[in-house]
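This is the structure I want to talk about, given as structure tokens.
Every protein chain but one is kept in place in this view of the complex.
Note that the chains are named A, B and C in the order they appear, and that numbering of residues resets to 1 at the start of each chain.
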Amino acid sequence: MPESLKRETLLANRRLVKLGLVTLTWGNASAISREKGLVVIKPSGVPYNAMTAKDMVVIDLSGKVVGGRRRPSSDSPTHLALYEAFPTIGGIVHSHSTYATIFAQACREIPCFGTTHADAFSGPVPITRLLTKHEVEEQYERNTGRVIIERFRSLDPLAVPGVLVAGHASFTWGKSVQAAVENNLILERIAEMALHSLALNPGLTALPEHIQRKHYERKHGPDAYYGQK
Amino acid sequence: MPESLKRETLLANRRLVKLGLVTLTWGNASAISREKGLVVIKPSGVPYNAMTAKDMVVIDLSGKVVGGRRRPSSDSPTHLALYEAFPTIGGIVHSHSTYATIFAQACREIPCFGTTHADAFSGPVPITRLLTKHEVEEQYERNTGRVIIERFRSLDPLAVPGVLVAGHASFTWGKSVQAAVENNLILERIAEMALHSLALNPGLTALPEHIQRKHYERKHGPDAYYGQK
Amino acid sequence: MPESLKRETLLANRRLVKLGLVTLTWGNASAISREKGLVVIKPSGVPYNAMTAKDMVVIDLSGKVVGGRRRPSSDSPTHLALYEAFPTIGGIVHSHSTYATIFAQACREIPCFGTTHADAFSGPVPITRLLTKHEVEEQYERNTGRVIIERFRSLDPLAVPGVLVAGHASFTWGKSVQAAVENNLILERIAEMALHSLALNPGLTALPEHIQRKHYERKHGPDAYYGQK
Partner (left out) sequence: MPESLKRETLLANRRLVKLGLVTLTWGNASAISREKGLVVIKPSGVPYNAMTAKDMVVIDLSGKVVGGRRRPSSDSPTHLALYEAFPTIGGIVHSHSTYATIFAQACREIPCFGTTHADAFSGPVPITRLLTKHEVEEQYERNTGRVIIERFRSLDPLAVPGVLVAGHASFTWGKSVQAAVENNLILERIAEMALHSLALNPGLTALPEHIQRKHYERKHGPDAYYGQK
């Protein structure tokens, strides 16, 4: 496994803390090497300030540890299910960031109320259903991945780079683990804005479709003109 | 009294400030040595940035100062009552952190709305009743301990590591003073999330029991698999 | 004028910024020497990070500048009116801190909802009436002091160390300028807690009188036992 992917994964995990997205050990970031079929992920329950690249755990797609002396994040089966179902993504972040978690707890999706949202997510941030008793008792973390995938049956994971798991918290992803971190931050900010926009205007409806599409397209469409060439 | 317990107690008190849980002198942490029957506690009303391990006060279980030149926290009788009633705990934190105090002031317990809560507290965060006129006039701080203990008649203090005192603020505890600090931080975060989850969905009910139990058990149950071995 | 009072006033002004109570130049602190009949106050509209003790302005009780090359805070006449009416106070702070200002703008006093409040303020934090057209047009800042004094006709300024000016923001005070700063911080925190306690429980009433009194007395009464001797 290239050391650079371990280092990137370490930095992504640390950045979650710096950005205020993770309290204590409530979150994890992973990256995949599609060529090697291997995933680098945060160790379970290790404090962020003590982590080094050596603590990063390398697992194969069946979840077997193939590198590192630590146990991988207990959420690893969720990450693996998503990497398998979404072949275009290269990194995943799970966090219990405050405002995204508030929407997850309230069991509400986040409608697109403004261009901040439209710049990164095409349409609402979706929410899964609650897991059944059986899904919780057997392969809980794997099934968390399955209800996310079920929710994405007709969605493109790169156009909608994150989800709220009902009663739990957020997962975000992207082409790289850095993009997954940024999408987690974006989700947190748009959740905060949406919460208070609804307080100010309880009957608020989504931004007109033509503005939503414009903003998404100017950043991510075939004729995108945002950023440097 | 071992110097290490004084040092741990000092660091725990300072960490409360760093984590934003304590404003001015609104909080205190203590640790108990069960073997020696002695408690180390923060001095009363001393600014955190000026405190050293020497300022920590050692008291016996009757509240008598046996070490240190300072007066102990005025909340010492509450700490002592809890150490006596809850023999499994090793450290206690009291703080007026913003969101936990908001629930205490509103006289509402915190229902378990998500896995962030279920990971640390088994069931709702309970709230005491208000103290009577008599309980306030005589042995106020001791009686604060008593109403907490009354509320915990059928609760396990390690499964429910904290409480809201109605009209006042929070007490949290754990096997060590470090655990008590972390539980205070967790309580603050879940209180903030619960407040806004209720704003977003005023009829919100608790997370299904099977998800609550699963999360608590995967961290604290006999077959816990979270964290390193 | 003793240099030490200038230095204390400078540090008090800077601490307002560090504590997050002041944005840009929205606040000022002053201290009085009762013996000399002189007041040290922040200069008007000078950025905090550029201020030195030399920028502090010394004025007499009529408002005449007797020391320093700067113009005094435009709120000086309010400070002077309060020093004249409240002979027991030694320092005053004015700030537009977020949550205190929210209550001032909403024209609502802050009821005592918990012991955090009761520890510092005896009873609700009062609010003035709005100034009339005439009071605004002539001697506006002096009249701001007058409506505060009017509101305090039957209140002890040391037992109630602050006020909300309707539609404007807060003034707090204390025996020293340091105490005035701490009371401004306390007011900001209890305003934040009160706002959200009301959101959580819109019918919330004040803490029972016997608990309010107990907390105030244990810190400030004749038999106070909080803090070091």
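Worth pointing out:
Throughout what follows, a contact is a pair of C-beta atoms (placed from the backbone, for glycine too) under 8 Å apart; a residue touches a chain by one contact, two chains touch by 3 or more.
Only a predicted model underlies this, so the values are computations on that prediction, with no experimental measurement involved.
Taking every chain of the complex into account, the chain not shown here touches A, C.
Considering the whole complex, the residue from A:L11, A:A85, A:L130 or A:M193 that touches the absent chain is A:M193.
Among C:S30, C:T101, C:T115 or C:Q212, the one in contact with the hidden chain is C:T101.
Although one chain is not displayed, subunit A still touches it through residues 113-116, 182, 185-186, 189, 192-194, 196-197, 199-201, 204, 207-208, 210-211, 214, 218, 225-229. In the full complex, subunit C touches the hidden chain at residues 23-24, 26, 43-46, 70-71, 74, 96, 98-99, 101-108, 130-131, 133, 136-137, 140, 167-169, 195, 198-199.
Convention: only the chains that are shown with their structure count from here on.
Looking at subunit A and subunit B, no chain is in contact with each of them. Look at the contact of subunit B with subunit C and you find different residues on each copy: under half of the numbers used there are shared. Distance between subunit B and subunit C, defined via averaged C-alpha coordinates, is recorded as 32 Å.
Taking the mean of the C-alpha atoms as each chain's centre, subunit A and subunit C sit 46 Å apart. Among the residues of subunit B, those touching two or more other chains are numbered 199.
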